[in-house]
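As you look at this complex, bear in mind that one protein chain is not there, while each of the others sits in place.
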Amino acid sequence: MQEGRPLTPTEVNRDLLRPILETPKWFWPAIAVCGVILLIAAVTVGYMINRGLGITNLNRPVVWGFFITNFVFWIGISHAGVMLSAILRLAKAEWRRPATRAAEVLTIFSLMTAMTMPIIHTGRPWRILYWAFPYDFARGIWPNVRTPLIWDPSAILTYLTSSTLFVVIALVPDFAVLRDRTTGISHQIYSLLSLGWQGNPRQWKLQVIAGVLLSALILPVFVSVHSIVSWDFGMAVAVKSWHSTIFAPYFVVGAVHSGVSAVAFVLILLRWAYGWQAYIRHEHIDALGRLLVVVATGWFYFFVMEVIFGIYGREADEIAVRALQFTIWPISAWTFIFVVTTYFIPVALWLSRSARRNLWIMSIACISVNIGMWLERFLIIVPGLANRQVFTFTWNMYSPSIPEIIIVTATFALVTMLMLLFSRVFPLIPLYDIKEGEILKTEIQIGRRVVPATYRED
Amino acid sequence: MAKRPLLGLFNNANSAADAGDALKGAGISENDYDFLTDAPYPEGAFGEREEKHRLYLFPFIGAILGLTSGIMITSMTQIAYPMVTGGKPILSLPPMAVICYEGTMLGAILFTCLGIIFESRLPKPKLGLYDNRITEGFIGVLVNTDESQHGQVEDLMNRSGAIEVKGET
Amino acid sequence: MAEHSTSHFPADTWVFPQSNQVVNEVMERTTKKSKVFVALLLISLTLLALGIIGFVIRLTGQGLSDYSSWGYYMAAFSFVFMITSSAPLVAVAFRFTKSHWRRPLSRVSELFAIVGVFNILLFIPMVIVLPSIANPDFVPGAHGELAARRAIWLGSSGVPVGAPGLWNILSLAGLAITSLGILWLSLMPDLAQSKHAVSGFRRALYGALSGRWYGTKRQWIQQKTGLCLLGGFYFMLVVFVHFVIVSDYAMSLIAGWKDSILPPLYTIIAFQNTLGLLLIILFVLRKWGGYREYIGMSLFWSASKIMLGLSLLWTYHLFAFFMTFWYGRLEVESSILRYLMFESYSVIFWTNVLFSFFFPFALMVWNPIRKTAWGPALAGLSALVGGFLFSIRIFVGSFNAGDIYALALSKVPPPVFPDIWDVFMVLGLIGVPLLVYLISIKLLPVMSIWEIKEGSMYQKMDKLFRGEYLVVAKPE
Partner (left out) sequence: MVSSRVDHKWGMVVDLDRCTGCQACVVACQAENNLPINDKAAFLQKRAFEWIRIERYWEGEYPNVKARFIPIMCQHCSNAPCEPVCPVYATYQSDEGLNVQIYNRCIGARYCINNCPYQVRFFNFWHPTWPASFENYLNPDVTARSRGITEKCTFCVQRLRRGELKVERTEGGRLNDQNMAERNFMPACSQACPTNALTFGDQMDKSAKIGPYFDDVNAHDIHHEHDRTTRSYLLLEELGTKPNVIYLKKIDQYPLGEN
């Protein structure tokens, strides 16, 4: 008894290409809404660049605030893509099929969004050219490779390039499908993109190998990216609560946690928006939920380690930071919300099968995880800075200003808009992957029970 | 005599595979016919020959190139303007290691992608004989033989259940 | 083209034993006397004897009051403990993921539960040896002295009751009990159906253990849920105990060492070593134990990928630790780096990295080698050596790091080399689990009969068009 009815290739083409071949009527309004938000944000950024960072509420000692928090958050989301497509590909999990591309595309766009954050956060954004790129030949001064702020661009650009290529390579066969379904100018564009794909055994074999090989190659990059982001904090000796050896794996697991939840939510949205009930089925969301229980628990382990060894040292200044995080109002309230929304609420829900198969509950759980993870980054960055160590004259708290809130909100609109535009021109679910799944599907009869099975090439 | 292509369309994989066997029986070399599908059928599903490739070389070459460029850019930028920061050595290896690592991976991945394109013989400037129905689940058997054999090939395919056989128009 | 699929896979990649043969075959192999086995038994006994000699002499010599002379004992114990404690997890983990290739492996790993019981005995000396957390000769206002050394035991007023010794023993006992529970649950069906195939005390034993197992649907469901729950609980317990042991017996014995990544690092190398050991055992069983048609090549193939992953993961955690300390350059950090990595224990450290990362990686990165049986086993061996060196570096280092109640490591202590009695004790500590394990695989079936049968129910080779492929079913 396979879940979901068998699908003919014609159906697959018709359903999955629908958003491309005919535009849904809610599409342009949605784009317009995002556009307006982005416009407001753009104006705010312009004003900020013109007047200076004074219009934020950053102060001394809290010189890193909402922007950096948001940067870490989006980098975190970007870890969904590889986590799903690569690991599940390597694990040959059948249920990956509809999820992979959406995840990878989310990776790309959230990475792009994340990169804007540190740029507008700098005091002189127009000067960042010689930050990330070795260009300043005139004075012979190149970027300082000793700083995490240079490791960041190198890792993020590597990750962005590789995941983009990952998606593009996997898109070629789907371009061929579009080439055969379109006419006129778009036909020419798609046939150009499809590179004259025929679909002979050799091409398919390499396509399949490419999936596995690239996954294996991107995995180490994906781990390195968030580790390096965590080292932006871990390398700082002056901020006691940041200088912790566990930060790298702690951040990576957290990123996977928030990222996979985000993907699950995006899948639910797609299913609802494009009517892909036959493709994104309950079993997929269910499997994601089960995976998330493991990821969340791993994350919780690292979180506990980080806190325990924070107080392990029994150093007054570090204890002070922990006290601020856990006992002093209002930060303590935020910490409570963060722990509950990141771990206890979602995991409690994910433990029950019926909850995992209820899309509403799943959406709530996934959103709650991401609220929590956003707070986590904020609660790592700001209290560490606010509660300056020994010099009591420089203690101070921080709360965001209106411009900061506007800009942070706009990043969500940006990602949404990019995803929508992508879905308008490229299929968000890999057609050939679904078709392959249909070909390999089979069943094993055991007594009266028919168990779903699949053919495996290995 | 010039070889010209002939495309047979089948609506199920078995008959396509039959056609393949028939062609092999008729003594047409395996390099002269090909199965066009809309999805990766498991290898050998049509009893076709196993495709050889050297894709695994590419990542290694790329990795080596990436590593060298990483080492060069990190060491040279530090030597070019030796400024002491935080009492760290001018050539601080651990930070260099991070960037060299990224360089290595980037090189490996770039070359892999090139390798995939190259090994799957893409891009093809001209698509050649093709049929849109292939991306709708039909299976095309593309034969490339002397025109003299076309008649024979055509009825071989028809006998193994081709719903249409067409040549270049 | 049936030979197609076999063309690029060796014939014994997947093996599906005959369900009706399994019981007899396994029992026949379990009861049969083999020279290899006797030889191993003798070796383990000699090792045990040496160990006892070494232990007695150390006990009468330095005694238990001076903890620093027990460094090598602790190192060897930690090595044995980290492997045997995480061994049952392998079975648990792959039952969770419903991987079919795990089936021959699960019992081999679960049997380590019996070894786990003896860990408690071996651990008792360490509990006595460990210096108290509170500084015995503490004078208020003394320069750079702490009232109590840093430890995870933070009571509201001083140190909680019984910490750490009592709690460590309790957690080890918890581990042993839980893993025995897992073993028993998974043994029940096998013993019930194989008690008629054996005679003598084995039959009595099987009868007693299998209890009232008839294999009703209800019993199967209960057994599966039980395994699931115990497994989950055991997993959390293992991670916690690793954290306790490594922070009590390593981190808090080096003044000023605050390193939150050490527990994960320890747990990961433990998993890597366990998998390595299991692969070696499976290799032996396959080659000399007569289980060739039970242990397919696909097992080694899949396991070696995980081996590769774990090796990379360990190196990554190690680098994260090193990077933070190197960049931070606090006084204490740089001295700890110099002590454990680059000066005192530099040779051991580099060898450790060589064996824990480079060799396994260099082997496992090649797909052709992953598809062999010897490759993964070799990688496993190298991982074991690496893990042993890791234990020596961390625990011997911590047991000889000078004043443990100081604020920070003021100077880098010299390395400590083992004397002959240390060597004896180490050998003995390796002999004990070996002996216990050998006995237990003679007593109990080393293959999980019911899982093997289940496996051949859900997998088969089948034709699709012209090719023949593996068909895998994943029941909910």
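Chains here go by letter, A, B and C, matching the order in which they are written, and residues are numbered from 1 within each.
We adopt the following convention: contacts are C-beta pairs under 8 Å (C-beta built on N, C-alpha and C of every residue); 3 or more make two chains touch, one makes a residue touch a chain.
Because the structure is a prediction, the values reported are computed rather than measured.
All shown chains touched by the missing chain in the whole complex, by label: A, B, C. Of the listed positions A:Pro98, A:Pro143, A:Pro173 or A:Gly298, the one in contact with the omitted chain in the full complex is A:Pro143.
The omitted chain makes contact with just one of the residues A:Ala103, A:Val295, A:Leu385 or A:Ile444: A:Leu385.
Although one chain is not displayed, its contacts with chain A can still be listed: residues 51-54, 56, 58-61, 63-64, 118, 121-124, 127-128, 130-132, 141, 143-144, 146-150, 232, 235-239, 385, 388-394, 396.
In the full complex, chain C touches the hidden chain at residues 143-144, 327, 329-332, 334, 407-408, 410-411. Although one chain is not shown, part of chain B still touches it, namely residues 81, 83-88, 92.
One rule holds in what follows: only the chains that are shown with their structure count from here on.
Note on chain placement: the centre of chain B and the centre of chain C lie 43 Å apart, centres being C-alpha means.
The geometric centre of chain A is 30 Å away from that of chain B, both derived from CA atoms.
Those residues of chain C in touch with two or more other chains are numbered 323, 327, 329, 464, 469. Chain contacts: chain A has residues 220, 440, 455, 457 touching two or more partner chains.
Of all residues in chain C, those touching chain B in their complex are 1, 4-5, 7-8, 322-323, 326-327, 329, 464-467, 469. Of all residues in chain B, those touching chain A in their complex are 34-43, 46, 48, 51, 53, 55-56, 59, 73-74, 77-78, 80-81, 85-86, 88, 92, 95-96, 98-99, 101-103, 105-106, 108-110, 112-113, 116-117, 119-128, 130, 132, 134-137, 142. By the touch criterion stated above, chain A contacts chain C in their complex at residues 90-91, 220, 223, 227, 231, 234-235, 237, 243-249, 301-302, 305-306, 308-314, 440, 442-444, 446, 451-458.
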